[in-house]
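For this view, one protein chain was removed and the others were kept in their places.
Entry: chain A
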Amino acid sequence: TMRRGVGTGAIAKKKRAEAKYKERGSVLAEDQIVQMSKQLETFKSHLEEFASKHKQEIRKNPQFRVQFQEMCATIGVDPLASGKGFWSEMLGVGDFYYELGVQIIEVCLALKHRNGGLITLDELHQRVLKGRGKYAQEVSQDDLVRAIKKLKVMGNGFGMIPVGGSYLVQSVPAELNMDHTVVLQLAEKKGYVTVSEIKESLNWQKERASHVLDHLLKEGLAWLDSQAAGEAQYWLPALFSELSSRDVSPEEANQMTP
């Protein structure tokens, strides 16, 4: 028997296949790849021209960045997928977001002992801006959200929880389901929540409320103030850290639960 893929038999077969495709009017994949190579060069020069005119606009204007990102998403292109991509190399969008990613990771790490790995987007935004200094480019919350979305691919539990019209940014792999999320949303107004409030607002049984609150305590996302007048209060440092000014050390944090 003949070996497949070699010899005149295989060549003849290929020629027949080619002829058949050409007959049908469809182009072979390898021919299209050659075509793509050419078109890529053309596109690259268009992008270069665009960059030479508008690179600064992308740097300076957060709204333009949003437009840019949304258009890319619409057509099925991810300009931030790789630092080696054209978008990153020629427009410089890559470095902007990847550096932001570094800054986000560092802020979250620095505050983790205090808030358990949960921080409001507002606070994250403020601290990142502060770290970047007065003369750095402007960074919008949309920029942060996109940078965080990219960080997710590296594991480590980066995620965003919708709360009170904005988001809580999670930077640790703590398991948070819908029940936890809705309690966080409830706590958002005052920075703390009680079992009674949960029972009343969400119509839950006491056991369900306690179960959720215990989990938040265990994960270090909530602290228990059992001395509060009336009923024990569960405080979320991620939510009240903007209000209270006192910094808590890890040792103190460990002592806060009974």
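Here is the rule we go by: a residue touches a chain if its C-beta (ideal position, glycine included) is under 8 Å from a C-beta of that chain, and two chains touch if they have at least 3 such contacts; residues count from 1.
FYI, contacts and distances are computed from a predicted model.
Asker: One chain is missing here; what is its name in UniProt, given the choices "tRNA-splicing endonuclease subunit Sen34", "CCT-beta", "Vacuolar protein-sorting-associated protein 36" or "Integrator complex subunit 9"?
Answerer: Looking only at the record, the undisplayed chain corresponds to "Vacuolar protein-sorting-associated protein 36".
Asker: Considering the whole complex, which of A:Glu138, A:Asp214 or A:Glu231 touches the chain not shown?
Answerer: A:Asp214
Asker: Which parts of chain A are in contact with the chain that was left out?
Answerer: Touching the missing chain: residues 14, 17-18, 21, 26, 28-33, 35-37, 39-40, 42-44, 46-47, 50, 53-54, 57, 61, 63-64, 66-68, 71-72, 74-89, 94-95, 98-99, 101-102, 105-106, 112, 150-157, 162, 164-166, 172-173, 182, 185, 201, 214, 217-218, 220, 224, 250, 254, 257-258.
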